[in-house]
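Okay, so here's the structure we're looking at.
All protein chains but one are shown in place.
Chains here go by letter, A, B and C, matching the order in which they are written, and residues are numbered from 1 within each.
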Amino acid sequence: MQYILWPMLAFLLLYIGMAVRGPSMWDRMLGMNLASTKVILIILMVASLQDMGFLLDYAIIYALSGFIGTLFITMFWGTRKRREKEKRDGTDQ
Amino acid sequence: MELTSNIIIIIGTVFMLFGAIGILKFRSFSLRVLIISKIDTVGAVTVVIGVALRHGISFFTLRVLLLLGILLVVNPMVTHIITRTAHVSGYNLEEDRGQDDT
Amino acid sequence: MIPNPMLYAILALWVFGAVCILRERRNVRVMIYLFIFSLLTSLAYFLLGSPDTAMAEAAIGAFTTIFFIVCFEKYEALKVDGPQPEESPAEKRPVGAWLKRVVAPLLFTAVIGALMLYFSPGGEVVDHLKSQYLTQFAQDVGGENAVTAIYLGYRVYDTLFEALLLVVTVLAVAHMSYSTSLQSTKQKRYLKPSVVEIAVVRAIAVVILLFGVYLIVNGHITAGGGFQGGLFIAAFFVCRFLIHNIHDLPVYKLLRLEEVVFASSVLIAVFVIFLGMTYHLPAEHLPMFQGVYMVIMNFMIGMKVACGFTILFYRYVTIERR
Partner (left out) sequence: MNPIEVAAIVVFLISFYGLITGKKMIKAVVYMVLMQSAVIVFFLSIGFQSGTVPPMGAYLEYAEHIADPLPQALMITAIVVGVAVTTINITMLMAFFRKHPTTDWDEARKKSMEKEGAATLPNLESQS
């Protein structure tokens, strides 16, 4: 069953390519999130193939820290864009 | 049980393949988000369920189920947050032609 | 068993991420590439057979990205509000400048690379120390995790000095940075989180806190330990900041707490390891004592790292960001 790792790797490559190429910043963030999901599945498959339960702690950590990082990048970029928009519209107090 | 779990994992991979085709086909952010938010979550959850079936009732399965819960909550949540922030901060989702906003 | 070509493919992706960072000019994209790069680095550590290091890197990658983002955001805000740098007219560069800027560093780098590749060890590794650690750590230090046994038992000096370094860093950031006012003011919030986001992040924050405690308590048996658990407890406060927009955390009380925890961890290590308390115990009580020692040390280190990173995060986000 270890051949299932190769399509995961192909998807990882695709989504990292999306994060590098995607035209807007939101595409990049989406690609980042998808790539981290694929990495979680790779870790899951490796842990399952080796039958080591403690490696799954690492998968959970990966999911949670990816969530926090994505949240913060989104907040930062959205805040900046929103501020620019309010300056443009003249509604900024 | 081994065969069933393998088949379920392969089905999940096929789901994710559909998502990848959608990503390659569409260029605009709104269409991509529409496709990938469902298909990718479904694919990931299917693969995780397949792995959980593979190990029967054990601590491994318990951890896999915890991971399943986290994926099930976090993955659509991130998509929601990204799309909502894009909308609120002025990215034009209706006339989206894949513009670069940096 | 992970196949070797897979590891090589992921390392190739890793190198590609570094090339992307090198070639990118806009800072925002560099932040995203850096986050992806740190996730791939973490995966590479994991595939090289060290989940402890990979856990620490995965949690620290998020924190590093947050710090870089705050720095970049502040620069952007200053550039908008402050004096604009005058545009210098594009002058024609002579050929010598190009030679000096590109060719000479390239040659220098190539020479260093050739030297490194020539002198890189390779071949058979003599591993007497490895086999001794792997066979002896269960009796000497206890636990089931050899990595935790090494950094809490054999090499506790390193851990203590590293903890001291972190304390000094937090003190430096809290006292020596440019913005001297300690009181943070509430800023205008341009983006308000939605109801779903608040509910989900609140639930995830509890999961993060519980998971951090689990990593600390179970650190000597499975992968994990003080650093990783401490980072996750700090991530709990990050989540609280994101949903409640807290600005008045008592940072200086946390700083006192961190100093006290650091001092007590040094005391415990001195009493147990350096004074050789384990030699005076009867043999049947030894495993329980070792377990208690490792849990307490992991807990101390975890508390210290959690306090330190919470202080760093709040300092950056609420005070430095103005």
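What we mean here is this: a residue touches a chain if its C-beta (ideal position, glycine included) is under 8 Å from a C-beta of that chain, and two chains touch if they have at least 3 such contacts.
Quantities reported herein were computed from a predicted structural model and do not represent experimental measurements.
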Quiz item: Out of all the chains shown, which come into contact with the hidden one?
Solution: A, C
Quiz prompt | Residue ranges of subunit C at the interface with the undisplayed chain | solution = 1-4, 7-8, 11-12, 14-15, 18-19, 21-22, 27, 30, 34, 37-38, 41, 44-45, 48-53, 56-57, 60, 63-64, 67-68, 70-72, 74-75, 78-79, 82-83, 85, 101-102, 105-106, 108-109, 112-113, 116-117, 120-122, 125, 127, 129-130, 133-134, 137, 144-151, 155, 158-159, 162, 165-166, 169, 172-173, 176-179, 221-223, 225, 227, 305, 312, 316, 320
Quiz item: In the whole complex, what residues of subunit A lie against the chain that is missing from view?
Solution: 50, 52, 54-55
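Heads up, the rule we're going with is that only the chains that are shown with their structure count from here on.
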Quiz prompt | More contacts between chains, A-B or B-C | solution = A-B
Quiz prompt | Most distant chain from subunit B, judged by the mean position of its C-alpha atoms | solution = C
Quiz item: So, what's the distance in Å between the C-alpha centres of subunit C and subunit A?
Solution: 19
Quiz prompt | Where subunit B and subunit C are represented by their mean Cα positions, the distance between them in whole Å | solution = 28
Practice problem: Could you check subunit C for residues that touch two or more other chains and list them? | Solution: 28-29, 191, 204, 207
Exercise. Would you pick out the residues of subunit B that each touch at least 2 other chains?
Key: 70, 74, 77, 81, 85, 88-89, 102
Quiz prompt | Of all residues in subunit B, those that touch subunit A in their complex | solution = 6, 9-10, 13, 16-17, 20, 23-24, 27, 29, 32-33, 36, 40, 44, 47-48, 51, 54-55, 58-60, 63-64, 66-67, 70-71, 74-75, 77-79, 81-83, 85-86, 88-91, 98-102
Exercise. Going by the contact rule at the top, pick out the subunit C residues touching subunit A in the complex.
Key: 1-3, 6, 9-10, 13, 16-17, 20, 28-29, 31-33, 35-36, 39-40, 42-43, 46-47, 51, 54-55, 58-59, 61-62, 65-66, 69, 73, 76, 188, 190-191, 201, 204, 207-208, 211, 215, 222-224, 228, 232, 235, 238-239, 242
Quiz item: Which of the residues in subunit A end up touching subunit C in this complex?
Solution: 2, 5-6, 9, 12-13, 16, 19-20, 25, 28-29, 32, 35-36, 39, 42-43, 46, 49-50, 54-55, 57-58, 60-62, 64-69, 71-73, 75-80, 82-83, 86, 93
